[in-house]
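Structure record follows, encoded as structure tokens.
One protein chain is absent from this view; the other protein chains keep their places.
Take a look at chain A:
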Amino acid sequence: MSTTTVAHHDEHHDHPTGIMRWLTTTNHKDIGTMYLTFSLIMFLVGGSMILGIRAELFKPGLQLMNPEFFNQLIGVHALIMIFAALMPAATGFANWMLPLQIGAPDMALPRLNNWGFWILPPSAILLTLPFTLALFGVGDGALATGWTFYPPLSVQGGIGVDFAIFAVHLLGISSVLGSINIIVTIYNMRAPGMTLMKMPMFAWGWLITAFLLIATIPVLAGAVTMLLTDRHFGTHFFDAAGGGDPIMFQHLFWFFGHPEVYILLLPVWGFIPQILQTFSRKPMYGYKAQVYSLWAIGALAVVVWAHHFFTAGMPVPALLYFMYSTMAISLPLAVLFYCWIRTMWKGSMSFETPMLFTVGWIILFGVGGLTGLVLADVAADAQYHNSYFVVAHFHYTLFAGGIMGIMAGVYYWLPKMTGHMYNEKLGKLHFWLTAISFNVTFIPQFFVGLAGMPRRIPDYALQFAEFNMISSIGAFVLGLSQLLFVYIIISCVKGGQKATDKVWEGAEGLEWTLPSPPPYHSFTEQPVVK
């Protein structure tokens, strides 16, 4: 099979080279590479913004920046990390690996795929341009409302809000285009014999993600459009004076915002079991249970949104409903955790970098999940709401549960994508630096949050000084460790020990039947799955 694809590959050398190759490409591997590269760059941009924040929070008092700029950094950091780092990374993996895993020659809608990617860089520029414009005296900087755009602040804000609204529109269009493409690819392009229940778990994770995206991103687009017309065209959707209601924005926003959490995590929950089975050298435990759990989480994700603003004022029956439904999500999640651990149980385990990241991911993401249960408790939430406890909680789910998962995927598939092994020693060093400094950064934030330190404030009371200093030191080590990650990736792309087709001894799946790196056009003859 692989020999026929290689032969086919040689006939197709008429594609453009240089920049035109990347601008016009419809090849899923090229587009996947662009997504992943874009994601890595934006990860560093968003990361340096938060280092500015941590530098300011190193000591109490205002040292480096005024509160307005602080607020701008916080909001843009979040938008970049969510929309321009995590989501494109997952889409990049989907582009690279889905066709290889399901035995398809390419994504179903290649041209749409190209547009989906090339919308991203302009939207990243829109998001960050107000910083630069402010330097030239135009406007007062970027979005300063936090990533949640809550009115009335966002209705009163400067041009940064308008830029962010249009950036969100573009990012949304990119996501729904990508999602359409992924759903069509999974439904229509699977290799003969690969039934839905024989699909790799990564395809399941992404299928549910894509459905969540096309159902909720339009709601976000609608909400920010209403914000835009409130700002400029005299409507009163969120203006109480005109009969509107600012709380309604919170409902609209979190109707998207909560599923968004699972949009970021479901693709990771897809490939984590694949990494576990590879390095445990035994089949994944509970495939069916995992698939049903993923669906259950996807369904619950859209009915629990109001737990993000328990303190905004709700009747008690509504509070109880949102509390219990939120807590119900922990049940399918517990099934997943059980399956992940059971996959490793009595396996012949080895701890290469992807496995280190995966095992670390299970533990740290578990902390994120358990602290989420605390926040879901209505009675307790009044204490935790809008504190650093929340910040620590969602970084355990989104940095540990999201980004460290993505890193596990990078190390797992990098040899397949580049054809070279990465430097294992440096990879392990990167893991330990990341895992330790991550905990040094965020464990203190649980404590200061519980003690009452509010989030999104540039100054704090003196009793929080030591914990904040520890947290800032951790953040700088965490940030600088990622330069090592960049170095490992670049040196792996440039060269290194030749990777075998199978790369990992225990690897299972169609992508490992192709050469490393796979030819430009793969699976032109679809393999047959028994």
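The criterion applied here is as follows: contacts are C-beta pairs under 8 Å (C-beta built on N, C-alpha and C of every residue); 3 or more make two chains touch, one makes a residue touch a chain; residues count from 1.
Everything below uses one rule, namely that contacts and distances are computed from a predicted model.
*Asks:* Would you mind picking the UniProt name of the chain not drawn here, from "Cytochrome c oxidase assembly protein CtaG", "Iron ABC transporter permease", "4-hydroxybenzoyl-CoA reductase subunit beta" or "ATP synthase subunit b"?
*Replies:* Record says "Cytochrome c oxidase assembly protein CtaG".
*Asks:* One chain isn't shown here. Among A:D245, A:D377 or A:E508, which residue touches it?
*Replies:* Among A:D245, A:D377 or A:E508, only A:D245 touches the chain that is not shown.
*Asks:* Going by the contact rule already stated, which one of A:L44, A:I159, A:A191 or A:I214 would touch the omitted chain in the full complex?
*Replies:* A:I214
*Asks:* From the listed residues A:E56, A:D106 or A:E511, report the one that touches the chain absent from this view.
*Replies:* Of these options, the touching residue for the absent chain is A:D106.
*Asks:* Among the options A:M97, A:I180, A:L265 or A:A301, which residue touches the chain absent from this view?
*Replies:* A:I180
*Asks:* For chain A, which residues reach the chain that was dropped from this view?
*Replies:* So the residues of chain A touching the unseen chain are 26-27, 105-106, 108-110, 112, 156, 176, 179-181, 183-184, 187-189, 214-219, 221-223, 226, 237, 239-241, 245, 247-248, 251-252, 255, 313-315, 318, 521, 524.
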